[in-house]
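Removed from the display is one protein chain of the complex; every other protein chain stays in position.
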Amino acid sequence: MAHVVLPQVIVDRFTTGVAEVEVDAKNVRGLMKALDERYPGIAAVLEDEMAIAMNGSIYHDAYLEAVGADTEVYFIPRIGGGR
Amino acid sequence: MSKHHVTATINGEPTEFLCETSQSLLDVLRDELELTGSKEGCTSGDCGACSVMLDGRLVCSCLVLGVEASGRTVDTIEGMAQGADLHPLQRHFLEGAALQCGICTPGFLIAARALLERTPDPTETEIRYWLAGNLCRCTGYDKIVRAVMDAAAEMRGAR
Partner (left out) sequence: MTAERKEFRWIGKRPVRPDGVDKVTGRAQFSADFNMPGQLIGKVLRSPHAHARIKSIDTSKAKALAGVKAVITGADFPSLPDEWVGAGRVEGNFKYFSENIIARDKVLYEGHTVAAVAAVSAAIAEEALSLIKVDYEVLPHVIDPVEAMAPDAPLLHEKMITRGMKTPPTKPSNVAKWAEFLMGDPVEGFKKADVIVERSYTTKAVHQGYIEPHAVAASTSADGQTVVWCSSQGQYQVRTWVSKIVGLPLSSIRVIPAEIGGGFGGKLIPYLEPLAVRMSRLTNRPVKITMSREDVFRATGPTSGAAMKIKVGATKDGKIVAAEGEFIFQAGAYPGSPFMNGLMCSFAPYAIPNVRTWGYDVVTNRPKAAAYRAPGSPIAAYAVESALDELAKKLNIHPVDLRLKNAIVEGTPSYFGPKFGSVGFVETLEALKKHPNYNIPLGPNQGRGFASGFWFNGGGESCATVNINDDGTASVIEGNPDIGGSRASMAIMAAEVLGIDYDKVRPIVGDTASLGFNHVTGGSRVTFATGMAVVRAAEDAVREMKERAAMLWDISPDAVTWEDGFARPAGDNAGKHEPLSLKQIAGQAAKTGGPICGHASLNAQAPGPGLGSHMVDVEVDPETGHVKILRYTASQDVGRAIHPSYVEGQMQGGVAQGIGWALNEEYIYDKNGRLENPGFLDYRMPVCSDLPFIDTIMIEKPVPSHPFGVRGVGEVPIVPPMAAVANAIHSAIGKRLTSLPMSPPKVRAAIDGDA
């Protein structure tokens, strides 16, 4: 089970107060699907607005990235060059 | 508007061109003669990207009128290398990575050559003040100053 920590803005919109959830997923795509089943609509917002951080690294648009069994998964705002 | 017919020696070659009264030498070089090596960064004499030699004197070509070149010699970046032989300054700019984007480079090379013609053994301070009319936003000038010092040393035969 991956341990997923959701940011406050997402908690406010989708999870009625739940900030940390356990998810069983092989990769980021699976993680998104699992989250979306629990909180419909959450995946689209996470994918559009957030980057994922796992094991000290930051991933953008990374469906294929593996999610390890005990990985802590964080969502942070996408890092932009600014426009 | 009738244009002026101007004859000048540009990079050693007799050259004729037509230009309007208001056209700067920079405009003439770039737009009429297709010598686009001289760059336009400001048109107000503040960046040095348009530096050329006029009768052996360093000038900002954006501040000189095209008609003023009449009967005179103009040397631009296009004339700095002798065929495939680069000028020592050009070589040291390359070897010392003294350019990043390269837009300021022609101006720096022309200005630096003018310095070394007068002062073959310049101090770091002399180089910095001489080149203070040329803006570079990429390099912090460090490698430019070093390249000029290295080229000067080579040209003096000091190394």
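Observations on the model:
First chain written, first letter: the chains are A and B, and each begins at residue 1.
The working rule: a residue touches a chain if its C-beta (ideal position, glycine included) is under 8 Å from a C-beta of that chain, and two chains touch if they have at least 3 such contacts.
Bear in mind that the values here come from a model prediction, so they are computed numbers and not experimental data.
Seen in the complete assembly, the chain not on display touches A, B.
From the set B:64, B:114 or B:136, the residue in touch with the chain omitted from the display is B:136, counting the whole complex. Touching the missing chain, out of B:74, B:114 or B:144, is residue B:144. Across the interface with the omitted chain, subunit B contributes residues 1, 30-31, 34-44, 46-47, 49, 76-78, 80-81, 86, 90, 93-97, 99-106, 109, 124-125, 127-129, 131-146.
Take subunit A: the residues that touch the chain left off the picture are 5, 7-9, 12, 45, 47-49, 53-62, 65, 72, 74-83.
In this section, only the chains that are shown with their structure count from here on.
Subunit B has its Cα centroid 55 Å from the Cα centroid of subunit A.
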